[in-house]
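I have a structure I would like to understand better, so I am pasting it below and will then ask my questions one at a time.
Only one protein chain is missing from this complex, and each of the others stays in its spot.
Our next item is subunit A:
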Amino acid sequence: MKTKHTYSFFILAILLLLCFVVNISLGSVSIPFSEVIASIFGNSNNESWQYIIQDYRLPKAFTAILVGSGLGISGLLMQTLFRNPLAGPFVLGISSGASLGVALVILGSGLFGGIFASLLISKWSIVIAASLGSFLVLLAVLLVSSKVRDTMAILIIGLMFGSITAAIVSVLSYFSSAEQLQQYIFWGFGSLGNLSWNELFIFFGIYLLGILLAIFSIKALNTFLLGENYAKSLGLDVKTSRFIIIISTSLLAGTITAFAGPIAFIGLAIPHMTRQIFNTSNHKILLPAVFLFGAIVMLICDSIAQLPSSDYTLPINAITSLIGAPVVVWLLVRQRKMVF
């Protein structure tokens, strides 16, 4: 049993490395493989190649790894906590909160007008608005969840918050100019390639905190597999554990949405793919497996999205669903039943 999983982990780790190398080798400018490797270590003679690899492709590949693994893990946490295979990192309204923040900045900037508007729409203001938006929605969900005992009720409340924010975004769009709408839609496509190393470090810091909280919750997550009453009878502080799991999810999903846009599908699908392949619900195995698997899938999607050796880059948000959805369908059909 143990050796079987070790084997799978070994293969996944090799795959991750492979996808990483392939990902940074591909792009609109074709660079010979030996030069790619040399550029990583700063030994390339071609300055522009070195610049492309070090300041564009490497941070983009790392962003893909953080986004894929982070969304996958937050999806896993939500599915276990809410005992619902349809749950994803965004069910708590985290993504809608981020969208609302961004919509207020982009679409609402017209209301302020003039120089102030152009000041508002910088990249950092979008990141801050998205973080603030998701944080505020989360805060509301947490406040409600301390009053409501039923986990399912929290799920519904999260969805309601999502509806409210979506409605506000609709109203804002109605009063916006075409240009503003376009900018907002572009943000909604998601993007991995916009981060500088400095931004990446901040991103990584918050991500790491979320991941550590998730690792700290492994035992609680396994106890939740029995249901909340059993969890309580095993001496687990259900309320605190639930709180930590929700915080972990929102740190992960919130920052990812802030820095890379609302990336759909990965959070919902990766845990399912991993369960089908590893055939277990044990989080000690699932958590690292989801981490590796999410990173791999995101790297592959990103490699496809940039349409190698062309000047076009497709929206990453479309690619994740286009590639991912058939895979999930295929896995479910092949196994003939859903493993949950």
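The criterion applied here is as follows: contacts are C-beta pairs under 8 Å (C-beta built on N, C-alpha and C of every residue); 3 or more make two chains touch, one makes a residue touch a chain; residues count from 1.
Methods note: contacts and distances are computed from a predicted model.
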item	value
Listed names "Ferrous iron transport protein B", "ABC transporter ATP-binding protein", "Cytochrome c oxidase subunit 4" or "Stage V sporulation protein AD", with the criterion being the UniProt name of the chain not displayed	"ABC transporter ATP-binding protein"
Residue touching the undisplayed chain, where the options are A:146, A:182 or A:233	A:233
For subunit A, residues in touch with the removed chain	1, 80, 83, 215-216, 218-219, 222-227, 229-230, 232-237, 275, 279-282, 284, 339-340
